[in-house]
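First the structure, which I've put down as structure tokens, then a few questions once you've had a look.
In this view, the complex is presented without one of its protein chains, the others remaining in place.
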């Protein structure tokens, strides 16, 4: 066990830090709103040029073509966090579609989509979930019927984030009506400007439309827009889902979040006494701190396994379940510590941290429950991690 | 809502209190060990004579033949608790078999068994659970094969308490090998002295043999020893189980237990400071107190419904799940408050309360998990209380 | 011995519930939450038609002369429907005024509150725990300072204010020097305010020791009613979770047949039912003037907060992603429960009071 960085990695960190420091003036800030704000695109161009974004994407497609190095990725994210500068563009196009195309796309598809996506010129949304198939993708019903050189798509998607801003969608549709559930699905790419697409924002409990419903009525998409073969969409989507799992948050974010709660507890008072002086809240804070530090150590373990090309095993499987829960609990402590002030919202006077904790408390709950996530995660842990049997098929089904 | 007692019940309480007070010298104490200690039997005879035990059992069978009155039962148990005098004999014979015989026994069976059982001369044990059928009675496999006027019994029971002391057993056996699972079972009464019965004490985690395994090898029992008809044992047993549910503890016992923890916390010190001065423990105590008071109020609600002959509904269904859990939690707090001294056991120096809390902590856990009780209770609450469907039969089963 | 609601209470409960189901369905809740004060006032008028405003007031003052238990029953139905209105504020003030032993000043206010001529706002927060340096002081009959989380401050004609001394002060809400600032919480179905007092003339009800009792009674009633409100919201969340689980299918079966979902619902019921009994018991003890009433109310308030967190989350979890959306509207109850947890004393603080009340802590 050795948590020190190699000299190569130390040098990389120094290089990144100095690059970021010297270009600090170029970085967009929170006021530069909009996914395609010129300042954001210029910053992304700079990051791509310097290999601070898309480091491992081949140069032919706009990246730097360097070997994967999880530690360098970690260093990058730490340096962006440390300097507070805007990190590289993320979003589902960059984090999910690009790796999928690199793995399973045709040369034409790669050429057409990867570069603009990385540069932030082409924004994507994801069309997987449907109202009737929360955690059960195999049951999806959006149909794509072949008609000449096109597919004609009818159906509905839900939980589609950034649908309003997206130029394109990568979408699962049922092309083979007669095939078994998992085998009739295909993976299509098409423009969100295609006639027949209607987007309805889905307001959630935070009061914001973080997600959308997307309706397709006779949407015509050329058949060449498929990734993989017809009926292989399940396989392609699973590749994508694997990449999504790679997106799991940096556990040091939980630590930073916890430390913000500690600051709140030192700052907020009741009857002139800080919450930190209240042993009940303090005990809860330290108990949560232990969980946070444990998850951070667990994250080191996962990263080490990945660095060696080994499977992180159980340490990897439990991250989503435990990590989401932990973040939710941290937000809950923040709210409880703030007491009545913790339930303020919107632009109320006395509001703390712009209502961020209430937002987080609810949004993180959404992450825990969305599509029965916690339940599904427990199934995965018990089945893949502990070798327990799958739920037997219902006799009535 | 009126929590006062009627004048009849006030008078009953006064009567009970005065009777107990004036006969205090007859009551056995903890040192009068043994289920059939003469002092215990004499005390029971006094209680029966005065109607302080078996109040509602018909006089013909040794009781007082009075109308059921839950409030009087409650008053009795409160007065025994208040005075600290030995309560009437309980045990599975009195609490489960007697009501069952009154409902479904033949006149001969009632005549033969109820009197001696009430008087404490005949002790019973229960033969329901088997190693292969914890919470699934329908799957029991102890066989009773008709042979002339007898059944010949082979098989094994488990979780049989007081088997070593018992004169008799009421026992579920499979008499109809070909009938569907629930219909092939019969309910037999027989002597524990019958040849072919072997008892093995089952030591549990408390270090005590609170239960036993009972093995039957060619045990011959006259066929007339059946209660109900052959194959009706399931129905008879369910009548008995209903009576068992009536045995659920008085919630005021939880309150007394909690108050003992409060005393411990006032008495025990760390570095000279009492645990009650520790806000973290104090907060936990009060949080538990709220749950205890809630269960006590819930108990009042159940009793009121019963007094009016109404179903207590959900308030009744949740008692076992929540009550057992709460008692376990109270013991856990006691142990945590005592810290290192809380883990002492047996006859160790510095042991508190004779190791009672550790005993309770483990024994109550046994009650929660025994035969998957908590799981079964949750099934019952969701199915009977909330109208949710039963688990579908497995397609593979 | 009868620990159950009377026929009258059950029938009253059913009337209130029926009325609110008609008067304040989810569509109205949405409109109210979006800020439509007229819609909220319509619900208030409908409730007033049942005479609930004076439920705890003497008949001689125009009230129904019932008890806190009856107020609890009404408030549970209000929470059930996520309804707006100033029922609890009026009940709190009436409970406070009733401890002045029928002095003419107190009765005059009582009559007007019962009739609705006076719409009370209630300022208790500084008596419970001062945040953000708020505070009040009375100098020469004039009130200075500010109070947070004033109940019904927006609709109030008069403000009933617990002073640090334990006295109860009353000021005209429209008087010069009174500034009302709405506080937006996550629960937009109820409105709290911050109120600033800049030397506003105040009437202090006479009888200092009685006034202390009044403020304590007001606090107790406020706490139990907010617990009852949360109880109603929890009951709805459980019912909706069960109903949803019997509709929604996944993997070829209704999700309510999955053991994990069944057990979540069972755990909610197992926690909810004793809470209901505890709240009833506390209300009954209050009505009987029992010594145990203060303790029971503190336990009920804090326990409701803990059960509330569990049920709000678990019922949402049973709904899966739908529970997160505005479509099913479950979040209105989720937020109502969240706010009820914190106001009039967060659970840790309330448990601290319970410990002090029992002599379990010296300081």
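First chain written, first letter: the chains are A, B and C, and each begins at residue 1.
What we mean here is this: contacts are C-beta pairs under 8 Å (C-beta built on N, C-alpha and C of every residue); 3 or more make two chains touch, one makes a residue touch a chain.
What you see is a predicted model, and the numbers here were worked out from it, not measured in a lab.
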Which residue from A:81, A:164, A:253 or A:381 sits in contact with the chain not drawn here?
A:381
Missing-chain contact among B:29, B:106 or B:348 belongs to B:348
I'm checking contacts with the chain that's been left out. Which of A:21, A:147, A:277 or A:353 qualifies?
A:277
Given A:153, A:202 or A:318, the one touching the chain that is not displayed
A:318
With respect to the chain omitted from the figure, which of C:17, C:80, C:223 or C:263 is a touching residue?
C:263
Where chain A meets the left-out chain, the residues are 1-6, 9, 71, 262, 266, 276-277, 279, 282-283, 285-287, 289-291, 293-298, 300-301, 303-305, 307-308, 314-315, 317-318, 321-322, 375, 377-379, 381-383, 385-392
Determine and list the chain B residues touching the chain excluded from the picture.
129, 132-136, 139, 158-159, 202-205, 207, 211, 268-272, 278, 280-281, 332, 335-336, 339-350, 358, 362, 365-366, 368-372, 374-375, 378, 391, 393-394, 396-397
Positions on chain C where the hidden chain makes contact
258-260, 263
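Heads up, the rule we're going with is that only the chains that are shown with their structure count from here on.
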Report the chain closest to the protein's overall CA mean, measuring from each chain's own CA mean.
C
Residue list for chain B, restricted to those that touch at least two other chains:
279, 283, 392
Where chain C touches two or more other chains simultaneously, the residues are 253, 257, 348
